[in-house]
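Every protein chain of the complex appears in place save one, which is left out.
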Amino acid sequence: MSDTPARYRTKRRVEFRDTDAAGIVHFSAFFPIMESVEHEFLRSIGVVVMPSHDSPDSLTWPRVSAACEYLGPARFEDILDISLIVERVGTSSVHYRYEIDCETKPVAIGRISVVCCQLGSGGKLTKKPVPDSIRSALLAND
Amino acid sequence: MSDTPARYRTKRRVEFRDTDAAGIVHFSAFFPIMESVEHEFLRSIGVVVMPSHDSPDSLTWPRVSAACEYLGPARFEDILDISLIVERVGTSSVHYRYEIDCETKPVAIGRISVVCCQLGSGGKLTKKPVPDSIRSALLAND
Amino acid sequence: MSDTPARYRTKRRVEFRDTDAAGIVHFSAFFPIMESVEHEFLRSIGVVVMPSHDSPDSLTWPRVSAACEYLGPARFEDILDISLIVERVGTSSVHYRYEIDCETKPVAIGRISVVCCQLGSGGKLTKKPVPDSIRSALLAND
Partner (left out) sequence: MSDTPARYRTKRRVEFRDTDAAGIVHFSAFFPIMESVEHEFLRSIGVVVMPSHDSPDSLTWPRVSAACEYLGPARFEDILDISLIVERVGTSSVHYRYEIDCETKPVAIGRISVVCCQLGSGGKLTKKPVPDSIRSALLAND
């Protein structure tokens, strides 16, 4: 494992529902897009995204913060090039950065931090250290 | 109780997120608006909208169909005048019609049909007759 | 061209934002999904989805009605198999039907009707006959 943070690259097309009356992607629409990329990344490294309430020792990743800077507009049908970078894995937290470009022009830079929790009965959440196997998978470079 | 169906009137302001790049309310945005009016109506007649999974005999109302005709555009900040009409209460079903106007011009006519279900453990749904007390409340005219 | 209506098949994964507190896809979320499939279909047959306000003779397709029947639940990460069927092309209208399945179980059947309009300056819309070239493309079977 090198010092270079892991980077997962993918694409998303801007759908019409992502736009608003200013003719561009609504600022809030980048957040579900970033989350869908996180989920795609987790599936790609074999981490279960949505545990069953029934299975013991189920891990889930509630968000503790989310942020986005808007650098340029994106429009309907644009293809967004999205890089997810695992910036840091703390004891219980994972910090993702997102670089979102369109035709090499920067559109947005986002950040989402999540915390590793065990999902108990009744939806009760208990903070847990990130298991070593998941930590390694999150930090591995392709 | 007369033969006139019950009608519940309320208003909603068009928020910016409801719009799209055509400059008008996105066609899909009317559906959450209609649902929020249904929930406001149910609260107004004392029907619990979202039962707890824990409480026995909890009733919930999954949607079986939804439809909308678009008669004219609505734009950001428009005030929508919305009438919910209880068109029919079947054995287990409730059929709502929605008339959505803006400054007396028709914008949309919607229909949502729901079915009365008991919510069991694990989210299991069992179709139930609409209880008489709820049937009366749904059909009462103010 | 046979009598069989044109059918365009594609897939969509259920994203977390599509779900609601009942644990399933929110009924309204199927409408943007259906629209995104329509747009993918139109791109596949070479029809421009979102014309520029500047280009003369730009055609756009505002929705006149949308409907959906819900046949079974879909959940986060489910892969939806979606068929778009061009049910009918009228003088100025196009009527789409959508069959949405998940692992061969029916989830929803939708209908969206659009009308062919010329987009003039200031966003003014004028109803137009569907051009023959587009009519042929809409009705062609792969």
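Chains: A, B and C, in written order; residue numbering restarts at 1 for each.
To be clear about the criterion, a residue touches a chain if its C-beta (ideal position, glycine included) is under 8 Å from a C-beta of that chain, and two chains touch if they have at least 3 such contacts.
Computed from a prediction, not measured in an experiment: that's the story for all the values here.
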| item | value |
| --- | --- |
| Touching residue (missing chain; options C:17, C:95 or C:128) | C:17 |
| On chain B, residues whose C-beta touches the chain left out of the figure | 15-17, 32, 35-36, 39, 43, 49-50, 76-77 |
| Absent chain, residues of chain C that touch it | 16-17, 19-21, 23-24, 26, 28, 75-76 |
| Touching residues (missing chain, whole complex) on chain A | 21-23, 26-28, 31-32, 35, 50, 60, 62-70, 123 |
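Here is the rule we use: only the chains that are shown with their structure count from here on.
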| item | value |
| --- | --- |
| Label of the chain whose CA centroid is most distant from the centroid of chain A | B |
| Identifier of the chain whose CA centre is least distant from the whole-structure CA centre | C |
| Chain pair whose interface holds the most contacting C-beta pairs | B-C |
| Magnitude of the superposing rotation for chain B and chain C (Cα, nearest 5°) | 180 |
| Separation of chain B from chain C, taking each centre as the mean of its C-alpha atoms, in whole Å | 24 |
| Chain A residues counted as touching two or more neighbouring chains | 16-17, 76 |
